[in-house]
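Removed from the display is one protein chain of the complex; every other protein chain stays in position.
Per-chain residue numbering starts at 1, and chain names A, B, C, D and E are given in the order in which the chains are listed.
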């Protein structure tokens, strides 16, 4: 299967096509809306399902095989801001605080992109380590913390353009958010539940958390298409640099991720997933944390880049790209 | 199986019984409520599932076999207002704008009635053309446009009792609603996705969009029973004529639909479904469009007729009636 | 299997672990929230599914085998307040109206506890009478009516600290709530639907109402953990007596229930379920009814006792306890 | 266009009070009402709105000043001792004074 | 801090009026708006908000007094005959008067 074939197969999958339908609906200003509780319900389902499945896989594989790639994944996430920040500053000529904010987003990860990648691997018959959800879980926060610190060092005013409500509480708030925020808690929590239950527990909840999973993802991507499509208008506001950044950085980070995966002993599928994680940019956890801790950063920049550029890019091209790279590396 | 047996089997199906339970709950003023987001979620699921399934079937059958009955279905929908309007005017002595509004509702279609009919056919073991969802998709809008034009010609004041906000924009709004409205977009969009994915895509999402479908429908009909039951009190306001109209017109339109189905080469099941579509009256897309473009029309009349009379009538009696008719015609 | 083994197996089930995760999230003040419509949707699903399944089982078993234990279950529920009320008054030194309110909660039942118990029995391979949902349905209301009457007799002021809005209407409101309230209506209604449909109807909706049921329950218990966890802070307000009451009363009532089950001819599984029902305390139907009819009763007391003490207690220990007791009794 | 002075009465109460409050509004002569669920905290503790039964409602009604007085009186006498709730009145201007 | 007198205009209308009302607000010069779904009852009967199409919206907008007058005029002339709705204006004080 050539890269082109892979891309084409991906583009014709229900998940990607429903995403496109959502974008279309937003662009033609249809009155189609997913009420917010429906969005919340779908997110909770997806995170719990992927976390639980990963936990059961982890229980079967044993920590011995997982700790090294997991640590490497964390390190990779934490380090990505150190190369993206200077690029954003020097090449993009962005303000320090904006550069730090965007760097944090690209070091962190997007759970939905990860889930779509597992979906893709299943579709092309590529086995992968199910415990890779553990990498998703540990990569979410480190880059955010790094980004916040970068932003505060680089532009001390950012820490307090106005007397911060609660003083230094806001740094504490970031740490709290990083450890107890909705998505981290659901992922890590379900992972732990999965580890404790093991395959016996899985047997009970499989018909709900595994069998219909791909269909739920397709429906959710319809909604994500709406969400991303509504923000397409902001593309004009962010300029050509961020557009290029949002598509080139995933290529570089994806390659780094695949390479780290191979170096730490993952299989072809696992390395692909690590590549996708590195390539992906957060648009849930990172914006929430950055909004509170770097309030001077412009949300239009980081949100549009991660949600309206990188997310669709990875969903359509980034995932087959990482897979092709891994196949080439493992050949 | 006689008509009576069929009706009885239908009345004892979970879908119809849960509908009855919903009506009962509304009538005894239970505090049972489906929150609006739950309703929205169920609708989205049902429309996406039925559209996607129809698209996959369409991909397998090929356009060559579908275009003729689809065109005939559109024409049938567009023409129904031309005979119902005069009846509403002359026999019912309704105002021109109300007659036009109601005619539009009966030319358009009810997706839930269609879905319940597929459910019924499955239960009685009657095969049908799955691509019939395409007829559902194309029949929603034409009659609405015809009804709006009728209403404006017949009562020019209706076009502007007050200077219309946005001038002629409101006609443009109707066309936009007819093409990009929630239900049309979901149906047509999922149909196209289904066509593009084909059976390979279906295999992935089947456990979510097909296997649990009948159960979801039963739950949704519980909610529809609540919705219809809350409007039962309006029956007194609409008078005996509309009550009779809401039950007799489906019989005529159902017969027309079955006959058109046979004439354009559909099988027994497909003709039944076309009959049900013709017999059904819209209570989602049509009210929305009419409210905006014929604001003088009285919503109590068209909503009560389509939602509180014709919908329950078709659900319980209209569906087996169309099936019996088709069996007689194809015998 | 010893009681200890059983408790341990229960504690490591997905349902209980997700409940614990929810409590944890609430305690660390995570921003994880289930929007209210999601909660409502999950409740409706669970009640309809359990009611329907019970109805189908009832249709198969026949009324002849069910009426006696059902009547005994009702009587047991109605009688429980007569022994708990004096304990609450004399030992707990609670005000008459608070004692009556709490007694009503412990005579009534918790549907979620019941569902978790069926889950548990399935997991340990213990067969049970599926029509036991009928006992759940009939046990919800009687104790509430008894509690309200007790409360009004004991403290007449409670009936009207202020001129009641609508006079004696509020007693009528309780009866209406007891018969047409959301949970009773859904349970009894779905039970009747299940009886009418029988196994043929079940075949249609099984993939939605039965197959994924355990997974949905796990997700719902995550939410229940959040709900209970948010009220843990109130434990300090209710004092040591209610803490002990909330854990000892289930032991007594559970034993009574198991014994009544055996005496009326139920099998080991059914007797366990009747024990769990007797042990459980209502936190939905009872609070709603008591709030309206005994407004002087302090909600913190009855809600904390039933929701933050007895519910987690039964979920973790009460269910295996009733099962162990039944096994001992049937040995 | 000519506007008329009316009172906007806002009631925030636990969901269980829904029926009785709406009955009160009708019997006092209000011609309509608007209602939505809210979260809140007050003397009765927090109401996190995580369960329908534990939610709050905000009920708004536009009425003539004399009706507002009657409503406030009856709320204070019959409802405040019974339900967790607050109520406040504000001056508003409406079109179509006879509608309210 | 210095506050400025503004008008808070509240509109409760059927959901179908959403587009036209927001267009009106923009064209009249409002710099923002706030909106949420509500249940209600009025001359147009009950709107139980069980279906998105049958729900009500409450739209709130803070504007200068002259803009509020324009809005009320146009609402009365163009919208009231067409949609089930009510509107009322109230006095409010805001910070940053130039924002509205």
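Simple rule for what comes next: a residue touches a chain if its C-beta (ideal position, glycine included) is under 8 Å from a C-beta of that chain, and two chains touch if they have at least 3 such contacts.
It should be emphasised that the depicted structure is a prediction, and the values quoted were computed from it without experimental measurement.
> Which shown chains does the hidden chain touch?
Per the touch rule above, the missing chain touches A, D, E.
> Of the listed residues D:3, D:34 or D:56, which contacts the missing chain in the full complex?
D:56
> Among A:17, A:40 or A:319, which residue is in touch with the absent chain?
Once the missing chain is taken into account, the touching residue is A:40.
> Mind listing the chain D residues that contact the chain we can't see here?
Touching the chain left out of view, chain D contributes residues 10, 12, 36-43, 56, 58, 72-73, 75-77, 80, 86-91.
> When the complex is taken as a whole, what residues of chain A touch the one chain not shown?
Touch with the absent chain occurs at residues 33-34, 36, 39-40, 161-166, 173, 223, 226-227, 230, 234, 284, 287-288, 291-292, 295, 299-300.
> Across the whole complex, list the residues on chain E that are touched by the chain not included here.
1, 3, 6, 8, 31-36, 62, 90-96, 99
Rule of thumb we're sticking to: only the chains that are shown with their structure count from here on.
> Applying the touch definition from the top, give me the chains sitting in contact with each of chain B and chain D.
C, E
> Where each step is a move between two chains that touch, what is the least number of such steps from chain A to chain D?
Minimum number of steps from chain A to chain D: 2.
> In whole angstrom, what separates the CA-based centres of chain A and chain B?
Chain A and chain B have C-alpha centres separated by 41 Å.
> Which integer distance in Å separates the CA centroid of chain D from that of chain E?
19
> Which chain E residues sit where two or more other chains touch them?
Residues 37, 52, 77, 80 of chain E each touch two or more of the other chains.
> Where in chain B do residues touch two or more other chains at once?
33-38, 40-41, 211-212
> Let me make sure I understand the interfaces: which chain pairs count as touching?
So the chains that touch one another pair up as A-B, A-C, B-C, B-E, C-D, D-E.
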